[in-house]
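The complex appears here without one of its protein chains, the remainder shown in place.
The chains carry the letters A, B and C, assigned in the order they are written, with residues numbered from 1 in each.
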Amino acid sequence: MSGNLLWIFVSACLVNNFTLYYFLGLCPFFGVSGRLKTAFRLGLATIFVMVITSLCASFLNAFILPHARYLQLISFIVVIASTVQFVEMVIKKISPALFRALGIFLPLITTNCAILFLALTQVKQDYNVLEGLIFALGAGSGFTLALVLMAGLREEGELSSVPAVVKGTAINMILAGLLSLAFMGFAGLFAAG
Amino acid sequence: MSLQVMGKTFRHGVHPEEHKEQTEQLPIQRMPFADRFVLPLSQHLGAPCKPAVNVGQRVQRGQVVGEPGGFVSMTLHSPVTGRVAAIGPRRHPNGSLVPCIEIEADPYSTQEIATSPAVDWESLSLDDFILHVQKAGLVGMGGAAFPTHVKYKLPEGRRCQRLLINGCECEPYLTCDHRVMVEYAQAVVRGTQIVATKLGADSATIGVELNKPDAMLALDAAIPAGTNIRVASLKVKYPQGAEKMLIKALFGEEVPAGKLPLDLNIVVNNVGTMLSLADYFDHGKPLIERVLTVAGPGIDRPANLMVPVGTPVRDVMRHCGLNEETRQVVMGGPMMGQPLASLDVPVLKGTSGLLAFTDESISHAEEYACVRCGQCLEACGNFLNPSRMARLARAGRWEEMENAHVADCVECGACTYTCPSGVPIVHLIRAAKAAIRQGKAKAS
Amino acid sequence: MSNHKPADPSQYYAEFVKGIWKENPVFVQVLGMCPMLAVTNSAMNGLAMGCATTFVLVCSSLLVSSLRTFIPKQVRITTYIIIIATFVTMADYILKAAVPDIHKELGAFIQLIVVNCLILGRQEAFASRNTPVRAVCDAAGMAIGFTFALLCLGATREILGSGSIFGFSLFGPNYEPWVIMILPPGGFLMLGMILLFFNWLQQRKLRRRRIAGRGVTT
Partner (left out) sequence: MTKRDPHLLLQAAPFLRRGITTPGLMMDVLLGLAPLVLAAIYFFGLSAVLVLLTCTIGAVATEWALSPARPRGSSIKDGSAILTGIILGLCLPPAIPLWMAFLGGVAAIGLGKLMFGGLGQNLFNPALVGRAFLQAAFPTAITTWSQQGTITEFWGLRLSSWYVPFTHWVPDWLRILLEGVFGPQVDVISSATPLAFIKFGGEAAPFNNLLLGNTAGSLGETCALLIIICGIILAFRRTFDWRIPVSILLTVAAASGIVWLFNHDSPSPLYMLLSGGLLFGAVYMATDPVTSPIAPRGAWIFGIGVGLIVVLIRLWGGLPEGVMYAILLMNAATPLIDRIAQPRAFGRTITGEVSA
């Protein structure tokens, strides 16, 4: 049981990293990775939203979706949108400073496909509540890890004399490619266990 | 015997080739008087002094020609008997035009010093003592030319617990302090004793690097019995002469960043300053001349010279035989010195050496990309990250440089000396500091 | 963009064409990266994804621009998403029925069209401010540009990564496939290379224009 949970976590975080393996959440991955500080904060916010979404998805899956399968996508997207709205309100109330720092990126979590994918996959894999929770934590920390690594690399890259032809999205793509190449080393991690 | 044989030192730093063999055994000679002397009104950190003479007025050697323009300012004396030829802008060694007093030497004068009688320092109060030091025109003679009397003005709550006399002379080529310590050991110790007594220091330490054993012995022999002065030996390393490094090396204590040695109740002076101080209090002679080293591959007759302040560099160079092949003349040491664009600039109170380099001896460092080898980190006595500084400076990221403590950099040049990629790190840092200062000035 | 000039066929054409090349959503605007990279390990997958996206984009644009006067400003984003989600669900079921193999391979990415920022972006930036005809022209152009990009990337990755295109073997059995191209890093690297190529084209154009301009003045 615990081995299974470990596998779920490691798989979502490292082996099948949402961003570097499934290409999910690329918009914030490229959009927010310019500054390490915001990247890290957005990562944390994403983990939080993922965990809540996972719980909601479990709930929906258990009680509502069996009656109306075709509503899956619509209900999930509505849940995510409202969760983000809720998180936004909570953060605004608790820590206005953090709210200001995150700015536009907070509502953008809604369109982070990683979260929708998380909900869909969780349902498809028939994870129970605990497994879903671990899955969300793994995926969220994997996303944060990729985001933070990328932000560090990009900040360092700003001090380099990147040729004009490569500047912009091209170099970020190549950086992401190399990062993804490095993450391939985790392939099959704990698969036996 | 108060001499220690084990050398102390600080961490990091570099070991440049010393090149001192050219002059370290040469006794100090007196430089003949030049025809004209140029005295910048500001030869020290702080406010410039105000001229106290008029054009055409006759002045005697040692006569006051400039009155201090404030507390952080100095009295200026004429180095020569002659006539004030002009008061106006002249070229400073750093290339800028600054107000100067120009004095024409009287070729027939005997150059007798207009001295006041010896000062009875023992009966002076501390404040009067400080006033006298200012009147003597004493500045730090290691290079920075910080007014000496300002160092003695102890702020509330501080006292001079330890007096530290800096005899490291860690810059390559320079041997003037070395010769002063060997030939004027008595006077150096005497000056130390005066200051230690007046400031009420518990102990006084003269720090000397191990490559000057004769200086150590001479000083040791000159210390009278029963005093709390001792000579401490230090390993040979650059930049040990930087006062914070010296304190770390000798006492193992770090002066907090942005603070002064006085915050650790330490006062640091150069050996040359001690000599001039003793001269003033024993013989009434103000700071009108100093010892400097003239050396380098471009000099035919290297020497340690006693040079009147204000002597044009060209005269000194002529005296020592400037080589035809000389391509670069440096005022100060080879690590931190000032390159001269013109030889028609005067020797200052803070000038410790004049070096001439030929084409072959100049290191034309070819520049490669920084490979972050980390050599500069191991060179930096201040434990900064020069590699990152240089990269940030190139990107114009001043704010991040401030966060990386660019202000702590003493510009000793150890990083640039050691850099295998030939990156002009100190140069970039200096430019960045200037830009940061400018930005601040604009903001306020 | 939202000027109210009298309808002119050539304008519709301009709205349509701009998305294909000049304002290509992928190569120029860098939108919709996630599906772009995730499904392009073969040309066929890319094409299927492109078609599904086209369907959703065109239909939602049509609906949104038709309803643009009725949708309250405060809830417009939510409304758009629900409209899009409806069409995505439809596309999902259609694909499942028509081409089950491909549907299986694309997996959840069909459903993820919902959060493709290209689609939401067009609703917010264009469809909600323009007439249905213009909106459909714009949507079709953008969708075709997107499909074109998907095809480009899918084809290059498939050719290098499996030595085939649309499943037809190109180089015979002795071909040594570049497996990396159908793996995730290959997707990033290949897209990086394509973007690099576009940058290079653009810079060359600028350089030429500068040279030409200089020729006129001298």
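Rule of thumb we're sticking to: a contact is a pair of C-beta atoms (placed from the backbone, for glycine too) under 8 Å apart; a residue touches a chain by one contact, two chains touch by 3 or more.
As the structure is a computational prediction, the values presented were derived from the model and not from experiment.
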Which of the chains on display does the removed chain touch in the whole complex? A, B, C
Hey, which of B:V55, B:L126, B:A221 or B:C373 is the one touching the hidden chain? B:C373
In the full complex, which of B:Q29, B:Q60 or B:Q328 touches the chain missing from this view? B:Q328
If I consider the whole complex, including the chain that's not displayed, which of B:A114, B:L154 or B:A404 touches that chain? B:A404
Just checking the interface: what residues of subunit B touch the absent partner chain? 14, 16-17, 90-91, 97, 172, 244, 248, 254-259, 326-330, 332, 334-345, 355, 357, 362-363, 365-366, 368-374, 377, 380-385, 387-388, 403-405, 408, 413-414, 416-422, 424, 426-427, 430
When the complex is taken as a whole, what residues of subunit C touch the one chain not shown? 163, 171-172, 174-176, 178-181, 183, 185-186, 189
Please identify, in ascending order, the residues of subunit A that touch the omitted chain? 36, 148-149, 152-153, 155-157, 160-163, 166, 171, 174-175, 178-179, 181-193
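One rule holds in what follows: only the chains that are shown with their structure count from here on.
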A-C or A-B - the one linked by more C-beta pairs in contact: A-C
Counting in whole Å, what is the centre-to-centre distance of subunit B and subunit C, each centre being its mean C-alpha position? 70
Take the average of all CA coordinates in subunit A, do the same for subunit C, and state the distance between these two points in whole angstrom. 23
Subunit C: which residues touch two or more other chains? none
Among the residues of subunit A, which ones contact at least 2 other chains? none
Listed in rising order, the residues of subunit A that touch subunit C in the complex are 20-27, 30, 70, 72-74, 77-78, 81, 110-113, 116-117, 120-121, 124, 164-174, 176-178, 180-181, 184
So in the complex, the part of subunit B that touches subunit A is made up of which residues? 391-392, 394-395, 397
Note which residues of subunit C are touching subunit A in the complex, please. 30, 33-34, 36-38, 78, 81-82, 85-86, 88-89, 92-93, 108, 111-112, 114-117, 120, 180, 183-189, 191-193, 195-196, 199-200, 203
